[in-house]
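The other protein chains are all here in position, but one chain of the complex has been omitted.
As written, the chain order gives the labels A and B, with residue 1 at the start of each chain.
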Amino acid sequence: MVKYIGKRLARSIITLVIIVSIVFVLMRKMPITGYFPNYDHMSPEQIQNSLHQMGLDKPVAEQLFIFLKNVVTKGSLGISYVYRNQVPVTDVLAPKIPLSLKLGVLALLVALMIGLPLGTIMAQHKGKIVDKIGTGFIVLIQAVPAAVYFLFIQIYGTELLNLPLMFKETDAKTWILPVFSLALPNISYYAMWLRRYMVDESTKDYVKLAKIKGFSERKIMFKHVFRNAFVPLGQYLPTTFLNTVVGSIYIESLYSVPGMGGLLVDVVKRQDNSMVQAIVILFASVGIIGLIVGDIMMTLLDPRISFAGRKGAR
Amino acid sequence: MKKYFSLLIAVLMISAIICGCSQNTDQPSNGSNDEPVVFRMLYDVENTTLNYLASGKELEHAVACNMVDGLVEFDNHSNIVPAMAESWTTSDDGLVWTFKIRQGQKWYDNTGKEIADVTANDWVSGLKLVCDPKTDSGTYDQVKVIKGAEAYFNALAAGNEANFDDVGVKAIDAYTLEYTLERPTPYFLGGLAYACWLPVYGPLVDSLVTETGNDFGTSIDKIYSCGAFILTEWEPQVKQTFVKNTNNWDADRVYLDRIEKTYNAEAATLAPTMVLRDEIDFAKISNDILDDWKTNNINYLSKSREDAMWHYFYAFNFRPTYPDEYKPEDWMRCVMNANFRHAIMSALDREFVVQSAVDQESYKSLIQHSITPAGSCYTDKGVDFADMPAFDGIDANFYNLDKANEYKAKAMEELSAKGVTFPVTMLISYQSGDKNYENECVIVKQQLEKALGTDFVKLELWAGPSENFLSETRSAGKYSFMRVRWGADYIDPQTWTDPFGGSTNAETGLEAGNTYNRWNLILDDELFRNNFTAISTNSIGNFADEFIASDDFKEVRTILEEYYALVDAGIQEGVDLTKRFESFAKAEALLINNALIVPCYIGPANYQATKLNIYEGAYAACGYTKLMYKGMHLQDHFISMEEYETNLKDWIDGKY
Partner (left out) sequence: MGMRFKNPRVGQLENSVSEAICTKLSDEEAFKLVPFDENAVERTGYSNYSYWRSTFRAFRKNTLAMALVCIVLGILIFTFIQPYLPNQLDSFQSNIDPKSGAIFRNLEPGTEVTLENGKLFKFILGTNELGQDLWSRLWGATRTSLLIGVAVACIEAIIGIAAGVLWGYVRQTDVIFTELYNILDNVPSSLVLILVSYMMKPSVGTLLLAMSLTRWIGMARFIRNQIIIIRDREYNLASRCLGTGTLTIIFRNLLPYLVSVIMLRMALSIPDAIASEVFITYIGLGLPAEVPSLGNLINVGRKLMMSPTLRYQLIYPTIILSIVTVSFYVVGNAFSDAADPKNHIN
C-alpha cells in the first residue's frame, strides 16, 4: 500500500509538471496585452523592452524552466501585471485562499451532515412520504437554476433571518447563508446518488441473505448497504470540494466574499496571464492530490478493488 | 443516531472555531448625536490604479477628486472658486499664471499619519510625472498647453535627454506656483479642475521609480491624500474607505465623516434591494427595473443631473480589423462613399433609438445636432456654441426616410459598380454586461435594417469583452459602426476635437491620443499602407493601394484635411472667443454635413435612490467635479421625486 501511494505520488508530480507545461504554453499563445495594463499607449519598442525585462522574449522552454525553478526554490508563482500592477501572485492569493478554504470546508461538512442522512433516510423509506419530500427537495435544487435560487435565498433568507445582505468575515451570522447556499447543490448531489446506490445495493443477494438470516433492517442498511453505496461517492469527495471552491462564483459575487471563485473570473476577464496561469496550476495541484486521496479512500472502503497490481488479474 | 448527533456537534464546533477565530469586533452603534455620518454604497467596477496622474478614466478620477484637492474647483453653480490656491493673477498677455497656495495643508498616508506640508513643489512634481512618457498618462494631452511640455515629452519618448526646468512650471517659493503657457488658452483656469493638474508629493513619487515606470498609486500605501477625504482603505474588489480630513481648508463644508464603498459584482441587482432595507444610501435604478420602482417605490426615487459632459455619438470605422468573414473590405469601400454614409445617417431614427433604449421620458431634450453639446460652451457674448451660424440647416442631415432611400439607391449603384456585394455587413459592437448599451445596439440594428432594408445592410451584433472593452473594439478597430462617447475635460469646444485628434507615429506605430475613427491613417499614404501590411488581421491589406487611388478615398482625405486645419485655427485663436468658436463650429459642421460623425445624445438624468441632495454638490459639465462628495448633506431619508423637484427649484433660485 505504502509503495503504491509512493508510486502514485511520484507519478502525480509528473502529471503536475505536464499540466503546468500545457497551461504555460497555452498562456504564451494568449495575447500579450495580458502583461500590460496600458497596452494601448505603448510603442512596439516599449513593449519589446518590457517583455525583455519580464523575460517573456526567451524561448518558452527556458521560461518554463525558470518558472518551475522559481516555484520550487522561491515558492513564487510569478507577478501580476494587470489585475494588480507589479504585485507577486502569491501576495494576491494569500488572503483569499484561507477564506475560500474555510467556506469550502464548512460547506462540504454541512453538505455531508445533511446530504448523507437525507439519502439514507430516503433509501430506507423509499416510496413513502419522507422519500417523496426529499425527492421533491432534490428535484427543486436540480431544476431551478443556481443563478436564481442563490439570489432568492440571499434576498429572502436575509429578510427572514434579519441578516445583512453582505458577507462580513468578522460577523459569524453573515456566514450562515453563503455556507448554506454553497452546500445546497452538494446536499442534493449526495442525497440523490446515495439514495440511488443504496436502493441498487439493497437488491443485491448478500442483502437478501442477511435479511433471511434475520439481521435487523437498520443494521443491514448501516453496516452493509451504506458502506457499499458510499464507495462510488467517497472518491468524489475531494473533487466535489474543489468544485465547490471554484464554483463559488455566484456566492462570492452575491455576498461580496473576497475569495478565489470571483478572482478566477476577474483575472480571466482582465486577461492577466500570470494570474490565470497561477490559479489554474494551483487548482490543478489541489485536484491531483484530491484524486489520490479519492483513490485511496476507494480502496480502503472497498477491499474488492485492487490497484496494487495483483498478479494473475488482467 | 447518537453517533450522528455527536458528529453534528463536532461539525458545529469546528464551524465555531473557524468562524470564531475572527469574532465580531464591531461595536453596535447607538443612536447618539455624535454618531459619525457614514455614507454607504456598493460599486461593481474596480479601479485598476490609484495613480490619478496616469489614469484617464472617470472611474479612477472619482477616487482622486475626493482625496486630493486641485488649485481651483467649481461650486454647485459651476463657478470657478479657489481651492488649494487662495488667489491667482495672470499676466496681460494671458500667458503667465501665478497661484498663491494655501498654507497649512498636509499630506496624509492611509493610516492618517501626517507626512508633509502641501507646497507649490507638489504641482511641479505632478506635471513632471504626467510629462514622463513612462507614466503613459491618459491625460497627457491636456498639459500640452504648458510651454515646453510637449517638447519635453517628445524628447524623452525618443530616448533623448531633456531638462524639466525648460517646462513652464515653477515653484517661485514654497507657496507660489507659476505656469507659463504655450499660447493664450481661454479655458485654462477652469481646466485646472482636472486630474492631470493635481499635485503629488514629490519624494513619494521619487522613491517609487522603477525601470519601467512608477509604482505610485499601485496600492494603498503608495499614495497620499490631501483633499476633503483621506483614502484609508483600498482593497481591490473588496472595498474603498474614505475618512474625512478634518484639517482640510474646506472641512467645514464636508458633511460626511466616512464613505464606505463595498465591491459587489452584482451591485446592479442588489443595491436597489439594499436601499429598501436601508443598508446602503445610494443605488442607481437602471432602466430594466425602473417601471417597477415607479409604481412600487416611488418615494425612494430621484434623479441625477442631466449630464451635458458626456456625448454619446455614432462613429464610422475607416479601417476595420475584424475577420474576413464579415467582409471588412466591402465595408471599407462603403464607408468611403458619401452616399452610403448619408444613407446610414439619414436612416438612423435617433429619437426612436434614444426613446427606446435610453430615456423614454425626456429623450427629445437629449438629442444633439453638434458634437459639442448644446448649452455647454458659450462665447463671451453669451452665444451657445451649438447655435453658431455654421450649424444652420444641419438638421437636414438627420432622420429622413425618403432621403435615406435616395442615398441608398445612389450608393448601391455606385458601390455595386465597384464590386461591393449587398447586403453589406455592419459590425456593431457593444460591451458585454452593459444591458443599456446592448439594448441600444439591438434597437439600432432593428431600426436601420427596417429603414434601409436587409438588401442593403445587415447589422451584426458583436459582444465585446466586459473588461478592456475599448481597447479590444474601438482602439483595435473591431467595429464598422459604433456608439462611442466622449466626456468634456474642460469647458471649451476644443475638448470635443480630442476624440478625433489622434495621430500615429509612422516609425513606431505608436498611437497618441484618441483615434476613434482611425482617420489618422487616411491622412498619410505610407501610414495607411504600413498599417495594413503590418498589423492586418484580415486581407484588406492587399487592397491598400487600390483604396488610396480611389476618388472616394481622396474625397474623405480632403474633408479631413480641411477639418484638422479648422481645428488648428481654432486652437491658435486664444483671444477672440467668437472667432475661436466659429472655427470649431465649422469644423464640426464639416464632419456632420459629410456624414462622418452622427451626433446622438447627451447623458440623461438617470434615476437613482440617494440620501444626498445632489444640488448641494459641486457641478460642472466637465471633468471630475460632479463626482466630489463635499458640500452634500446626508439626509435621514431617501430623496423623493417631489423633494428632488423642490431642490432643483431651490438650486435654480440660488438658495444654495
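Following the convention adopted for this analysis, a contact is a pair of C-beta atoms (placed from the backbone, for glycine too) under 8 Å apart; a residue touches a chain by one contact, two chains touch by 3 or more.
Nothing here was measured: the structure is a model prediction, and the numbers come from that model.
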{"item": "Visible chains in contact with the missing one", "value": "A, B"}
{"item": "Residue among B:180, B:365 or B:432 touching the omitted chain", "value": "B:432"}
{"item": "Residue, one of A:52, A:132 or A:223, that touches the chain absent here", "value": "A:132"}
{"item": "Of B:47, B:262, B:321 or B:355, the residue in touch with the unshown chain", "value": "B:355"}
{"item": "Sole contact to the chain not displayed, among B:90, B:154, B:180 or B:287", "value": "B:287"}
{"item": "Residue ranges of chain A at the interface with the undisplayed chain", "value": "11-12, 15, 18-19, 22-23, 30, 126-127, 131-132, 135-136, 139, 142-148, 151-152, 155, 196, 199-200, 202-203, 208, 211-212, 231-232, 235, 239, 242-243, 246-247, 249-250, 264-265, 268-269, 276, 279-280, 283-284, 286-288, 290-291, 298, 302, 304-306, 313-314"}
{"item": "Chain B residues touching the omitted chain (full complex)", "value": "268-269, 272-273, 286-289, 291-293, 295-296, 352, 355-357, 360, 432-433, 435, 438-439, 441-443, 446, 461-463, 465-466"}
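As a convention for this text, only the chains that are shown with their structure count from here on.
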{"item": "Computed distance of Cα centres, chain B from chain A, in Å", "value": "40"}
{"item": "Complex contacts: residues of chain A adjacent to chain B", "value": "33, 37-46, 49-50, 53, 82-87, 102, 105-106, 109-110, 113, 117, 151, 154-155, 159, 164-166, 169-172, 175, 179, 252-254, 256, 258, 262-263, 266, 269-271"}
{"item": "Touching residues on chain B, where the partner in the complex is chain A", "value": "4, 7-8, 11, 14-15, 18-20, 22-26, 42, 48-49, 54, 136, 138, 157, 210-212, 215, 218-219, 235-238, 262-266, 269-270, 273-274, 277, 279, 465-468, 471, 475, 505, 508-512"}
